[in-house]
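Missing here is one protein chain; the remaining ones are kept as they sit in the complex.
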Amino acid sequence: MNPDRRQFLGWGAAAVAGAALAPGLRLIELAQARSPEEAASALKRWGLLIDITKCADCDDCVTACSDENGWKGHGRPETDPQWIRKVSLRDKRTGYAQALPMMCQHCEHPPCVDVCPTGASFRRDDGIVLVDKHACIGCRYCVMACPYGARSFIHEEITGQKADVPRGKGVVESCTLCVHRVDRGETPACVEACNRDGGKAMVFGDLNDPAAEIHRRIRSEPSSQVRADLALNTGVRYQGL
Amino acid sequence: MRFPAAVAVALLAAAGLVRAGDGGTGRVPVPSPKIEAPGQCVAPTAEMRRNHMKMLLHQRDLTVHEGIRTPRFSLKNCVNCHASHATGSVLGKDGFCSSCHAYAAVSIDCFECHSPMRQANVAAVKP
Partner (left out) sequence: MASIQYREIDGRSAAFRTLVGALGILVLAGLAAAWYMEHQGHHVTGMSNRIVWGVPHVFAVFLIVAASGALNVASIASVFGRELYKPLARLSGLLAITLLAGGLSVLVLDLGRPDRLVVAMTHYNFKSVFAWNIFLYTGFFAVVALYLWTMFERRMNGFTQRAGLVAFVWRLVLTTGTGSIFGFLVAREPYDSALLAPLFIVMSFAFGLAIFLLVLMAAYRGRARALGDALLHRLGNLLGVFVAAVLYFVAVFQLTNFYIARQHEVVRFLLIDGGVYTGIFWIGQVLVGGIVPLALLFAPATRGSRGALAAAAACVVAGGLAQLYVLIIGGQAFPLAMFADKEVSSSFFDGVVASYAPSLPEVALGAGGMALALALTALALKVLPFLPQSLADGDAGSAAP
């Protein structure tokens, strides 16, 4: 058996195994969706993997986030909230240009949680960093501390909120990783939109789950964290940076 | 725990007013919110009147911090069932929440952030 033939057979076997297993994996994933009375578990670590070489010249993720969570501008860019934004990069020496979506990185050691005086800024057991707006006093120290500029302070009264996404004046907010969707077993709105209309650059999943695509890819492909020097162990990882 | 205490005081005061106003001479008219689905609540009326804020507070912390989203005591479920069929809201002059709270002079800030509107296509959970 020559090597080429052997390799071909190997790939074929892998493909057959993949086709047989894929629906099963999907079933397992669905079966693992948490029931409503079950608390978020520390066994999970929700994360995002964003391949910026595929990040298209669009802002579908931003629009989807705004629609899902009900944040929108009031024509005052400096005080308007942005939970997710497209950031353009250009290398100072080579001129190489890239773009990527930037949002809360859902750190394992979030500076915003460290500095919050009341504990309103907190990290849920499954790794999602949130603001308990019932306890937020609006001091904005977390905005000072966040290395990613991911947080917004709500500068005006808000009406017409989404039922799943309460928002109000005088507190700080940021990307929730669409926690209300994740708790229903769905993916965040940005990921859904990117994979439907955009460059299919985003993958959402449990970083701890060996069966999850995100786990497999960060194991076998290069990826990086923004400001890895701060050792925050972010839940959002980038490829192609 | 100041809030429940304040509510209790306000309710006592309200009860006093109602009694004084039995002859129809009370200065503040007793609110008459329309109950859209009478007798269908998640707990008996007397318990709800006395303890709804405790239920909401307990559920609030469970939901925000642990992601427990059982519908029974969730604010969204309350609103979906109790919002007026006319306005779709629990606020407003005869709103389920606002009319009683205005009468009892207990201000709530739930709806500065939470939506007071019934959500379409959502079946409210019964007991």
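Read from first to last, the chains carry the letters A and B; within each, the first residue is number 1.
FYI, contacts are C-beta pairs under 8 Å (C-beta built on N, C-alpha and C of every residue); 3 or more make two chains touch, one makes a residue touch a chain.
The structure displayed is predicted, hence computed values, not measured ones.
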Left-out chain, listing which of the shown chains it touches: A
Sole contact to the chain not displayed, among A:N69, A:S152 or A:Q239: A:S152
Contact residue for the chain not shown (choose from A:L49, A:C65, A:M102 or A:A201): A:M102
Residue among A:E37, A:D67 or A:D114 that touches the chain left out of view: A:D114
Residue ranges of subunit A at the interface with the undisplayed chain: 74, 76-82, 85-93, 102, 111, 113-120, 135-141, 143-149, 151-157, 169-172, 226-227, 230, 241
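Going forward, only the chains that are shown with their structure count from here on.
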In the complex with subunit A, residue positions of subunit B that touch it: 60, 62, 64-71, 76, 79, 109, 112-115, 117, 119
Subunit B-touching residues of subunit A, taken from the complex the two chains share: 34, 36-40, 122, 124-126, 130, 132-134, 157-158, 160-164, 166-169, 171, 179-180, 183
